[in-house]
Each structure stands twice: as C-alpha cells, then as structure tokens.
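Structure record follows, encoded as structure tokens.
Removed from the display is one protein chain of the complex; every other protein chain stays in position.
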Amino acid sequence: MNWKVLATEASTSTRSKSMAGRRVAHRLIAMFCVASLGLAMAVAPVAGSASAAAKKTNITYWFWGEGDIPGITKWMQQRIVTYQTLNPGVSITLVPQSDSTIIPSFALAAQNKSGPDIDTQWATLPVLLPALQGGVTPISKYVKSSETSKWLNTSENEYKGALYAMPLYVIGVPLVWNKKLFKQAGLDPNKAPTTWGEFLADCAALKAHGITPLGMGNKDGDFGAWMFAIYEKQALNSISQLTEGVANKGNDQAKLLASLTKMYTMFQGLMSKGYINSNVASLDFAQGWQLFPQGKAAMSFTTDGNALAWAKTIGQANIGVGEPPIWGTGTLAKTYDATQSSSEFITSWSPNKKADAKFLAWLHTPSNMVALNKETGAFPADSRFPKSNITNSLAKTLDGFDTAGTSIWLENFIPPSIDTSADRPAGQLITSGGTAASAVALWKQQLQLWQSQQPTQFNQFKTWAGASS
Amino acid sequence: MGPALVALGVVFVYSFVEVAHYSLYAGSIGQLTYVGFSNYRELFIDPQFVHAMFNNFRLLFTVPIVTILSLALALVINTTFRGVRAYRAIVFVPYILPATAMGLSFSYILQGNGILDGLLKNLHLSFLIHDWLGSPSWVMFSIGSVIVWQQFGFGVVVFSAALLAVPGETIEAARIDGANWWVVQRKILIPQIHRIIEFFVILQAIIVLSSVFTYIYVLTGGGPGYSSGVMEFFIYQNGFENGSIGIASAAAVVLLALASVLIAIYLWVRTRAAKEVN
Partner (left out) sequence: MQHLRNTLRHLLLIFLCIISLYPVWFMLSTALKSQNNYVLNPMGLPYHPTLANFGSVLTNWPLLVWVRNSLVATVVSVLVSTIISIMAAFAIVFSRARGRETLFRVNIALMAIPSVALLIPMYMLMIKFHLINQLPSAILFYIGLLIPFSIFFLVNFFREIPIELVEAAYMDGAPHHRILRSVILPISGASTVTLVIVNAIFVWNELLVALVFLQSNSARTLMSGLTLYQGRYLSNEPLLMAAAFMSIMPLGILYVFGQRFFVRGLTAGMGK
C-alpha cells in the first residue's frame, strides 16, 4: 500500500469531479445571487419606509410590562398610534423587552451610550445606578412638578431631589389559590394561608392528594428573585440591613448572608418536600405560571394583572387571592409587595429629550389611564384615576392590598448586576437541588467580584445607600 | 494580498493586543482603572470561571463519541445500495441548521416533563425521566448530546467521502486474500483515512472549546445557577451583561492560550501528514 499513489489518485478523482461540477457551479452561483438579491429587494420597502421617516422625530422605546400586566404592550401600541396621529412629526418605535433581556440589554446599551431614547427598568436601583453613571436624564427636568405630583409611588425613583422615572401602574404580588383544588384536598377553599404554618399545612394536604401545591418557573431565575424579594425582606428590620450588607460595611455583610442562609434553607425545604412543581428549574417564569390557569398547580405567586387574567380562565369563583403568607420575623415582614415595577425614563443620549418627556407625560392623561385599567385591569399610577372605575370585586381586593400600607419590593434595592449575577443564579441553585450554603456562597463571591471589578459603581452605590438610609 | 493582511491585522492582531491590554483593568467602558495582573488571580479563584473551564473540558467527551459514531456509520454505509445518498443527505441536515433555532426546539423537547420525558413515560421507561436542562448533574450531558446530534452528520459525510477515495483494488486484493469485513475495515480502511480522522478530532475539539456559546445561551442561559457556563459564556456575561470588561478580557486571554495549544497540535499534525505524503 503506497500512500503516495493513493493520495495522487484521490486528488485526481476530486479534480475531475470538480471540473465536471463546473457548469452546475456557475448555475448555482447565479441562482444564489439572484435569489438573495431578489429577497433583499422584496423586503427593501421596509428599509425605504424607515429612511423616509428619518426627517421626523424618531423615538425608540424599549418597553417592558407584559410580564406584570398581560395586554399592556397592546395598550401601549394603541397609545402610540394615537399619539402619532395627534403629533404627525413624531414616530415612535416600540421594542418590547422580556424578563430576561430587560436588565442586560440596557446594561449593554448604557456602555456604548446608544440604544433606546426611552427605556424601562424596574424601579429604584435599576434606574438610579445607571442614572449615577450618567445614563439617565431626570424626567423632573422636563415635566413640571404640578404633573409629577399626580403620579403615584414616585419616591421609588427619587434621588437627591430629582425624579428619574415615570410610573405607569402600581402592581402587587399576591398569593393566588385554586379553590376547586383546595376543596379536592379537603381544605377550606375560602381561607387564605396567612401564617407559615398554615401555608405548609395546606401544601402538605395538597401534596397528599397528588396535587402540585405551588406552580412556578425558575429557568430564568425570576422565581428565585421573587423569593428573595418577598421572603428575604421578611427577615429584615430595615432596607439598610440589605444595602449596608451589599456595600460591605463592617460586619453587615456577614449578617446579611446569615439571614439569606435562613431564607434559602426555607426555600430549599419547599423544594425537598415536593411542594413546588418538579420541573420548576427548566420552565421559564411565564411557562411556570401557565400551570395555575391550566389547573396543574393549586397555588402561585403572581401579579395583580395575572391574577385578574386567570380569574377569567378558571372562573372568578374558583380563584382566591391573599397576601403572601408570613414567614419572617423582621419588622418588614408586615409590609406588602407592591411596586410601580416598570419605570419609564429618558436616556442621557436621547437627542429629543423634550419630545420623549412630552410623550411620556401624555400617557398619564386621564383617558389613557382609564383605558389602561379598562383594557388590562392594571391599577394606573396616577391619583387622578377615579377609583370608582374599579368595580370587579377581585380587583378591589387586590387594589386594597396594594394601597393599604407600606410596600417594598426588595429586588429593587440591589444593583441590577448583582440581581443577574448573584440573586437569580442563587435561586436557580435552590430550585435545581442545591443547598442554601451553596446559594449563599455564590452571593458572597459575586458581591466580592462586583466590588473589585466595578469600583466606580460600588462607590456610587455606597453613596446612594448612605444618602437614602 | 494587501486587503487580506489589513483585515486580518485589524480583526486579529489588533484584538490580541487590545484584549491583553484590557485584561489589566477593572470597571466598565469609560471608567476603567488599572489593576495589573490581579484579574488573572481573581479568575482562577473564581468558582464560576473554574467551573466554566471544567465544563469546556467535559464537552471534550463529545469528540470521541461523535468521531466513533460517525465513523462507524460511514463504514456501514460504505457500499452502494438503494437510498444511501438520501440517508446521508438527511443525516447531514442538523449540521447546517442554526443552533439558535434548533436550541429553541430542544429546549421544549428537553425541559422537565417535556417531550422527551413524555416519550419515555409512554415507553414505560419512567426511570430514565429527568429534568434534562434543569438538573445540574444532567445539563452538560444534555448540551453535549445536542452537540453530538448536530456534528454527527458532518462526521458521516467527511468520513464517507474519505472512504470513497480509497481505491477499490486495495480492498479487493485484501478480500481475495480471505480477509473478512471486519478485518478489511480495521486493517485497511481505517488506516487509509487516519489522517482525516485526526483532523476531524482536532476540529471537533476546537469547536467544543471555542464555539458552543449559542447552545448555552439558547438552551440554559448558563443555568441552573452557573452549572452550564462555559468560558465563552463567562466572557459574554461578565464583559457585556455585567460590564466588567477587565475580567472578561482576562478570561479571553486564557481561552486564547488554551486554543493555541490545540492549534499547535493541529499544525504539528499537518506538518507530519505533509511529510508522510512526500
């Protein structure tokens, strides 16, 4: 066997083949070119219309809200159509974001100072930290206080006398339960579990009847972030216990990690007892939520908006809503979990800040706010909105929770990069069978990494935490 | 030659210099502070990075699997029979499909209580049911399987073509000498194409080391926790999602160093093969 001979033979055979393929080749090249050019031309009108609009004031709006309020994107799209008719010189492009892209896409955009003119982030730090880095222009610069004073929950986005973002709605996070499934498990369908003991007892009874007690999804880390927001808060006496721990002040971090250990131990207990759907780790948050309206889980933590939507699916008589059962013993355990959540702000690189602000403020005109409530059931964040519009009894209950007393959504008080690099992965560890110790170790390590890798941001955070506590 | 040198200079040479440069800084764009080599120290005590590197190495296990499976099939179909071309063409399809779109499909198939688990249940194989993407102990196996699924057809086609180029007389001669099918494969065909096999192995190793980002991004997003992170994903996440340019650049330098080892092996194999021919 002579390699050389074989190699030559092999190469001659390929050569003759490629010669033979010549004509086919030419035809294919031609086909490829013609086809791609044709396709490009077929879709070219899209480009044409975009460039024709170049003379207008173009506003790109990265919007998020659908995860809280099903239907709000449609409401927003309709507002934009109306606004563009009223203001023919303005063209607004809406780019809906998802739960998993909202933080990272803006983080990326802020680095290169280009991207949206108006952006949505969750309230407080996700707005204020980029603001401290010069990515956000205070909306109070362009909208008069006579208007902003009508908006609700503005304190969530205030810092040193400036208001950075506009709220659209106020939303709470209740526990919902399926009354039919409760009955099947021999439980009182009209009694909300309010203490932790009651909650665990309900879970045990449901589980014993082969019903999944709690239906959630945590592939994107959202459920874990919610457990942090609702239950870590219940372990604290004040927000500064969190922020000073994050700022690594004295031994505050050790204390924070100790309370996190307790919370994750409780969370892990729910998992190990089988009180949460077994595929929680591979379902997205929104996918996990489907289990409740499908009748595959008896309880869920959700938003006002989803609770109202699900009431339509499974029948209002079959759904119960309550405040999340109380587990922690901190002073904050008594607070509820409502927030403006979606916060709209003008980016510092937007060329038409006035036009941005004008559009945003216009969204708060009473007719728009009423439409928001009517079309989605959301509670508008505006004191001019007549409460008499809320007639549905379930909606009244939910609104009652939201407005009864102090509300805190704890996730809003950690830097967004800690949210994505520590909070979410730590919760994922728990739902995929990890220990509380491993989750807390992850927090510790990521906090350290953040401090050393983001010295500027870390100092800005410290200043903010000092000023706001 | 000029334009090529310019393009390669900007995209590669410039980037090599700059990435090494950035690896000595901390912070985001516009607020970088010099920290020297501390990023590298931080990197190797960072459990996420160490784990990501470990995952890249674990994915190396897909290389022998793809190679053996596709070589075996190439040998089995190394005759002319009805439909062989169609079979080969179909098996090749996954290789050209975008990992993004296929990853979406696989994320439904592999999710807990998803399509695969449903199928296993119907086949009374419930003991095999897992949360394929949600369990830290299975997630890399699942991702590796998707990689095997996609690369398998490429191997089959590469090896089939190589086998076709082996002249029939050599095989005929061996047959006349009384060698059976298995001996022909092992003693004649496989040695004839060993060069191709080597190249294929190195190519696959390079792929799992440095271009599996899409699978991770679409299938798991690095989760649960950081359990399915790989070096590429670490670089993306730290550099672009967290805005920590420095540590991401340091990780990129480490990745480049590891890739260079494979590239060196590749160049060595090439040189040896060239000598063999002459």
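The chains carry the letters A and B, assigned in the order they are written, with residues numbered from 1 in each.
Note that in this section a contact is a pair of C-beta atoms (placed from the backbone, for glycine too) under 8 Å apart; a residue touches a chain by one contact, two chains touch by 3 or more.
Here the structure is a predicted model, which is why all the values come from computation and not from measurement.
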(message) Just to verify: which one of B:Tyr40, B:Phe61, B:Phe141 or B:Phe199 makes contact with the chain not shown?
(response) B:Phe199
(request) Have a look at B:Tyr22, B:Phe49, B:Trp132 or B:Tyr226 and name the one touching the chain we're not showing. (result) B:Tyr22
(request) Quickly run down the residues of chain A that touch the omitted chain. (result) 11, 14-15, 17-19, 21-22, 24-26, 28-29, 31-32, 36-37, 39-40, 43-44, 46-47, 50, 60, 66, 93, 95-101, 105, 108-109, 111-112, 114-116, 220, 284, 286-287, 289-290, 294
(message) Across the whole complex, list the residues on chain B that are touched by the chain not included here.
(response) 1, 3-5, 7-8, 10-12, 14-19, 22, 29, 73, 76-77, 81, 83, 85, 87-94, 96-102, 104-109, 114-115, 118-119, 149, 152-153, 157-158, 160-162, 195-196, 198-200, 206, 209-211, 213-214, 217-218, 231-232, 235-236, 239-240, 245, 248-249, 252-253, 255-256, 259-260, 262-263, 266-267, 270, 273
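One rule holds in what follows: only the chains that are shown with their structure count from here on.
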(request) Mind checking the centre-to-centre distance between chain A and chain B? Centres are C-alpha means, answer in whole Å. (result) 33
(request) State the interface residues of chain B toward chain A in the complex, per the touch definition above. (result) 26-31, 33, 35, 38, 42, 46-48, 110-114, 131-136, 165-167, 170, 188, 192, 220-227, 237-238, 240-244, 246-247, 276-277
(message) With touch defined as at the start, can you tell me which chain A residues reach chain B in the complex?
(response) 1, 3-4, 6-7, 9-10, 13-14, 100, 103-104, 107-108, 110-112, 133, 218-221, 278-283, 417, 420-421, 425-426, 428-429, 431-434, 438, 442, 445, 449-450, 452-457
